[in-house]
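This part shows chain A:
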Amino acid sequence: MRKISWILGVLIVGLIGLSGCGRRQSQTITVVGSTALQPLVERAASNFQVKNSAVNITVQGGGSGTGLSQVQAGAVTIGNSDVYAEDQDGIKASSLIDHKVAVVGITPITNKEVTVRNLSKRQLAQIFTGKLTNWRQVGGKNQKITVINRAQGSGIRNTFEKIVLNGRQPVQAQEQDSNGTVQKIVSATPGAISYTSFSYVNDQVRAVKLDNVSPTANHVETNAWPIWSYEHMYTKGKPNAQTQAFLNYIRSKKMQKELITDLGYISIHDMQVTRNRKGQILTDEKGV
Partner candidate 1 sequence: MDEIKRQLTKASKATRQDRYGKWIAFICTFLIGLLVVSIFYLVASKGLATFFRGHISLWDFLTHQDWNPGQVSKNGVPSVGALPMIVGSFSVTVLSAILATPFAISMALFMTEIAPKRGQRFLQPVIELLVGIPSVVYGFVGLTIIVPVIRAIFGGTGFGILAGTLVLFVMVLPTITSMYVDSLRAVPRFYREAALALGATRWQSIYKVVLRASIPGLLTAIIFGMARAFGEALAVQMVIGNASLLPHNLISPASTLTSVLTTGIGNTVMGTLPNNALWSLALILLLMSLGFNLLVRLIGRQGRFTK
Partner candidate 2 sequence: MKTYNLEETYIHKFDPIETPLGLETKDLQVFYGDNHAMYNGSLQFPKNAITALIGASGSGKSTFLRSLNRMNDDIATVKGKILYQDVDINASEINVYEMRKHVGMVFQRPNPFAKSIFNNIAYPLRKAGMKSKSQLAERVEKSLVQAALWDEVKDDLNRSALALSGGQQQRLCIARALAMNPDVLLLDEPASALDPISTGKLEQALYDLQKHYTIIMVTHSMQQASRVSDYTAFFHMGHILEFDRTQRIFTRPHIQATEDYISGNFG
């Protein structure tokens, strides 16, 4: 009995040591952060590694906050984030370099039984600040509005509050972190309203028009649909050659076309406007 456990112990320790050595020989890029951005980067990484077999890329989630704090601490190579580093408490944005890799559109969604198809931006804001509490008040049937908000500090909520609420305090409501859960809860709860990225709109929920503009990629590209945000990949200081190559690969026209549209993101090359952190639209400048 004891002998077996000794042997096992030695074996495990030995293997850790050996594989530790083995690991350090190849170039490793660790990417951590936003779960929304993860599938894209993961897919790009596996494509990239086919051509560059010397590079080993690990892509993990953990949330934007984790991504930013770990890249700042130097524990990972790239931090994925849905929010600007400047907007995140406790991050010294000056030490980080922002690489915008995609644009994501955000749309309000309601339960399918809700008859309201269109909301004005003002109405939407009033619903989320708790001023309007019944669908009748916005032309629907007599039904209580159940607001499902997103997690505090999440990128999507930051964007939504900045653009729709203009800094007003939202009503205390249910909060959910993930797009998938929100989608499920909205589809299961009568009178529910929430918001998700475009790619999570399916036949279980209904996307609502805003001031008669429908949530499509084309409308985002011209800023006709105003609720959208950038997806960021941050590096601490200038990235090394391999990392830069990987970032370039993600931002390349071919990659953006292939993967980003598949994933429901909007390519940064298709955007006809750019927007700065404060929300000002800059139409003249193209690219990032």
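Regarding candidate selection, all candidates are chains of the complex that A comes from, given by their letters.
The criterion applied here is as follows: contacts are C-beta pairs under 8 Å (C-beta built on N, C-alpha and C of every residue); 3 or more make two chains touch, one makes a residue touch a chain; residues count from 1.
Nothing here was measured: the structure is a model prediction, and the numbers come from that model.
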**Request:** Every candidate listed belongs to the same complex as chain A; state which one touches it: 1 or 2.
**Result:** 1
**Request:** Could you pull out which chain A residues touch candidate 1 in their complex?
**Result:** 2, 35, 61-66, 68-69, 72, 88-91, 146, 151-155, 169, 172-177, 181, 184-185, 188-190
